[in-house]
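With one protein chain withheld, the remaining protein chains of the complex are depicted in position.
Chain IDs A and B follow the sequence of writing; residue 1 opens each chain.
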Amino acid sequence: MKEPTFVALMLSPAAVFLGLLVAYPVVLLIWNSFYEVDLVNPAGRVWIGLENYADALTSRRIRESASRTLQYASFALLFEFLFGFCAALLFAAIAENSRWHRTIFALPIMVPPIVAGLLWRFLLVGDIGILNHWLAGIGVISDPGAIRWLSDTDLVIYSVAFADIWLTTSFVALVSYAGLTNIPKDLIEAARMDGANALKRFWHVTLPLMRPVIAVIVIVRGVDAAKTFDLIWIQTQGGPRQASEVFSMNIYQRMVRYGDLGEASASATLFLIVMVLLAAFAYWKIWKPAHG
Amino acid sequence: MAERSTFDMGRTIVQALALLLVLSFAVPYVYLVMTSLKPAAHVQQIPPSFLPNRISVENYLTVINTQSMPRAFLSSVAVAVLTTILSLALSVPAAYVAAQYRRPITVFFLLFALITRMVPAVSLGVPLFQLLKSLGLLDTTFGLVLAHTSAAVPLVLLLLAAFFDGLPKEMEEAARMDGCSRFQAFLYIVVPVMKSGIAISALFAFITSWNEFLYALLLTSQNSKTAPIVIAEFNSVYGLSWGPMTAAAVLYSLPVVLVTLVLQKQIIGGLTFGAVKG
Partner (left out) sequence: MAKISLKDINKVYGDKFHAIRDLTFHIEDGEFMVFVGPSGCGKSTALRMIAGLEKITSGELRIGDEIVNDVDPKDRDIAMVFQSYALYPHKTVRENIAFPLQMAGIPRDERARRVTNAARVLELTDHLDRKPGQLSGGQRQRVAMGRAIVRQPKAFLMDEPLSNLDAKLRVQMRAEIASLQRRLGVTTIYVTHDQVEAMTMGDRVAVLKAGVLQQVDTPQILYARPRNIFVAAFIGSPSMNLYEATLDGELLVLGEQTLKVPSSVFAARPAIRESANRPVIVGIRPEDIDDASVTTKPEFEEIDAPVSLVEALGAETMVHLKIDAPWVDAGDPDAVAEIGDEHTAVGRFSPATSVRPGDTARLAISADSLHFFDPETRVSLW
């Protein structure tokens, strides 16, 4: 069999499948976004061109949900990275003795988001949330009702991110740890011989060499955090009063609850474009140069 | 001597910090397990206690005796297994040529998979709903399998391509010199040689489907609801019954938690598409 024929045959099942279940739905999505669709009578679609996009870009609720997505994703990413990277450094410092630490730390990594959301809701919720009882117990807050994690509209978008942080810090930690152990020991030792102290060694040797690893973490985690739906849905369903409604949830609500297919499709298209551009940007700026 | 003891002290502090960090991340899950083992009446007591005053399987019995839960678990297993099989059948051949036969079309294909990986599920949800509806596959196991496979294939494809990248081209060439066609070389030599990589990819396909929520929420209603949907619905249907809910959550997450503990190293490698070797 000729080489091109073989390649085509091996590739085609996956290509056809992705074409049918990814590319075609994307086309359908974009197509929908140019119509005004009546939920009661879906056949009565009216072509309205870019009007849905204009509406989406001027809607206050959409704008707020977009900025909430940004708040949520940056808050989650910041702490995941902070905790995860510190954990990796700690594990690397105790190197051979860190096997059990790492094993136990990896525990949340594959926990279904629905379970993580449920668990954190249970930890944070109203009177029975054990977190506030502990905080009160050690005197950080005056009484267990002092912080209303999931019902304070200013706080809730950060509180729902706790579950995300818990769920994925171990991913950051273990990936960073793998990266750290891949740094050749000679390099660190050479820097030590050159008289660099621990801080300088970290800044001039470890950090630059970790660049590709950090790139992977920021791309993968940033995109996933911005897409989050289930984790927040199970905790608050976007409430109270849309205070934790992120962009994906906004799209879902408008499609499913309000049946505004056209406008929701327009936002979903914008969302898709932004995510792909973001990923492409990260790929070209961080990953490509680091991989030579 | 003085230096030696500061060194030891530094070590002790590092050890203590590491332990503290690990414990603080393990405690929430342990608390979930502990809560599920409390008698239902104690679950919502104020103030809450970390440990059960006595161990009880009451919550588990409640879960098992509901109508919806056992069915939803079976549905989850069926969907995840079928998704795994379909994803591998599609991805293994494609990833192999994409990694071993570099040419414009395969590079484009991998790039397409990478972009697909970034597409938000919520964007694809409704068009998928329309598509499955027109095919008469709404609220069927097969329909959900198709949706989950569309999410799993890009992930598994990139993962497998990273594994196949490490396979020397000579494997296939040697097999062809030994009398195989390209396809026989793939089937008799490449696939068995790569079986551990394929197994890890299978695990990822399975977990992708097992943990998936949004498609299941959109595309199923009665017949093929998966466990995450039913667990989430515990709220509304049974009131705020935290006890059975924690028990269901433990039942649903324990298998993946145990697998994670055993295969931690391979999973870390997989999570980064082999970009960082674990």
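In this text, a residue touches a chain if its C-beta (ideal position, glycine included) is under 8 Å from a C-beta of that chain, and two chains touch if they have at least 3 such contacts.
The model shown is predicted, which means the values in this text are computed figures rather than measured ones.
Enquirer: Could you run through the displayed chains and say which ones the absent chain touches?
Expert: So, spelled out: the chain left out of view touches B.
Enquirer: Using the document's definition of touch, tell me which of B:L111, B:M177 or B:L258 contacts the absent chain.
Expert: From the options B:L111, B:M177 or B:L258, the contact with the absent chain belongs to B:M177.
Enquirer: Using the touch definition from the top, which of B:I64, B:I85 or B:V193 touches the missing chain?
Expert: Answer from the full complex: B:V193 touches the omitted chain.
Enquirer: Need a quick check: the contact residues on subunit B for the chain that isn't drawn.
Expert: Its contact residues with the unshown chain are 168, 170-171, 173-181, 184, 189, 192-193, 195.
What we mean here is this: only the chains that are shown with their structure count from here on.
Enquirer: Using the touch rule from the top, collect the residues of subunit A that touch subunit B in their complex.
Expert: 1, 3, 6-7, 10-11, 13-15, 17-18, 21-22, 24-26, 28-29, 32, 83, 86-87, 90-91, 93-94, 97-98, 101-115, 118-120, 122-123, 127-130, 133, 144, 166, 169-171, 174-175, 178-179, 182, 212-213, 216, 220, 223, 226-227, 229-230, 233-234, 248-249, 251-252, 255-256, 261, 264-265, 268-269, 271-272, 275-276, 278-280, 283
Enquirer: Per the contact definition, I'd like the list of subunit B residues that touch subunit A in the complex.
Expert: 11, 14-15, 17-19, 21-22, 25-26, 28-29, 31-32, 35, 44-48, 50, 89-91, 93-94, 96-98, 101, 103, 105-106, 109, 112-116, 118-128, 130-131, 146-147, 149-150, 153-154, 157, 181-183, 186, 207, 210-211, 213-214, 218, 228, 231-232, 242, 245-246, 249, 252-253, 256-257, 259-261, 264, 267-269, 271-272, 275-278
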